[in-house]
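As you look at this complex, bear in mind that one protein chain is not there, while each of the others sits in place.
Moving on to chain A:
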Amino acid sequence: MPLYYDDDQAMLAETAQQFMAEEGAIAKQLRHWRDRDCKDGFGHGLWKQFAEMGFTGMLVDEDDGGLGMGHVEAGIVLENIGRNLTPSPFLSSSVLAVTALKHGSDDVRGRWLPGLIEGEKVYSVAIDEGAKHRPETIACKAEKSGNGFRLSGKKDFVVYGASSEMIVVAARTSGDDSDSDGITLFAVPQDADGMSHDSVRLVDSSMASHVAFDGVELDGDAVIGEVDGGREVLNAMLMAGRVGASAEGVGVAQGAMDMTVDYLKQRKQFGKLIGEFQALQHRAAHLYSEVEIARAVTIKAAQLLDGGSEKADLMASVAKAKVAKAAGLAVKEGVQMHGGIGMTDEYDIGLYMKRDRALQEFLGDQYYHAGRVAEMSGY
């Protein structure tokens, strides 16, 4: 498969770009909700529009009422989300939660997918149990209890957790904390007794929860996939999320770079446009090449994932690490080249830096993923 968009994908890209630039724009969404101190951190109206555009269920199989598209297509939407810093539960709900739910029974899918496709419901995922992403270790426990399970433990960095009707929770049903096996995924409804959120605003204005499960009683039908066999589903979910986060990161990088290059063409100092200075030209050109490479590997990873390739896991980590480097560079250069104005809240460039920081941390930073690349390569 060639590494560029086919005609349908190119058309989707055009649609998504236009939609997000208009409806998902920074002033209309991110600043609007942030300045009102919105407890959700995103607009439900926009989520409904996402559904009308066919975005919410794009990864859901056609038999389940979705569009049966792939991760290349989800990446197209995410890149435009990134470019406009559009706050939305798309990544957590439509990519991560959907990837998990695809492994669920007819009942599980029938219960949760329609509300999401219609843009009525928002879901999130609970994986991390500390400040850093370490999904190899899962301590959160779900013990057998009657016909169901009793869930205890804590989760961190549950993005939009308090606004979610359901949270996909990775918990341990057997074995030791660092065992690969013995993991089970659960669809935990918002109204479950014993679940509490400590919801906090993050640097990028998004909301994330520290979630505590204090003996939460779950029915057997909360199980997604096989009991004790959840690691595979968790890995699939992580891969999808990492590729998706990479695509969003490419958008963040592109948005920051576009703003910066534009500024270089307008701002005058010492009687010249600053874009005439070779010191800045070379840095901008270097940045361009890093962003292009990051985009290429992200599309590659998405294609491998859609094709069910064994290399998808490696390339997802390569993409996540590379995008973090490229987007990190884009936002830092962006703020620096904007000079003093780059430090003001009024200017958007700083917002890109904040979003990039949060996105880098989500599902593993560049150090974690470079480490994974080394391990998977055998050194």
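Everything below uses one rule, namely that contacts are C-beta pairs under 8 Å (C-beta built on N, C-alpha and C of every residue); 3 or more make two chains touch, one makes a residue touch a chain; residues count from 1.
We take it that contacts and distances are computed from a predicted model.
J.: According to its UniProt entry, is the unseen chain "Hydrogenase maturation factor HypB", "Cytochrome c-type biogenesis protein CcmE", "Biotin-independent malonate decarboxylase gamma subunit" or "Acyl-CoA dehydrogenase family protein"?
T.: "Acyl-CoA dehydrogenase family protein"
J.: Which one, A:70, A:189 or A:371, makes contact with the chain that was left out?
T.: Residue touching the chain left out of view: A:371.
J.: For a quick check of understanding: of A:122, A:253, A:297 or A:335, which residue touches the chain that isn't displayed?
T.: With A:122, A:253, A:297 or A:335 as choices, the missing chain is touched by A:297.
J.: For review purposes, identify every residue of chain A that touches the missing chain, sorted by number.
T.: Residues 2-4, 261, 264-265, 272-273, 275-276, 278, 281-282, 284-286, 288-290, 292-294, 296-297, 299-300, 314-315, 318-319, 321-322, 325, 366-367, 369-371, 373-374, 377-379 of chain A touch the chain that is not shown.
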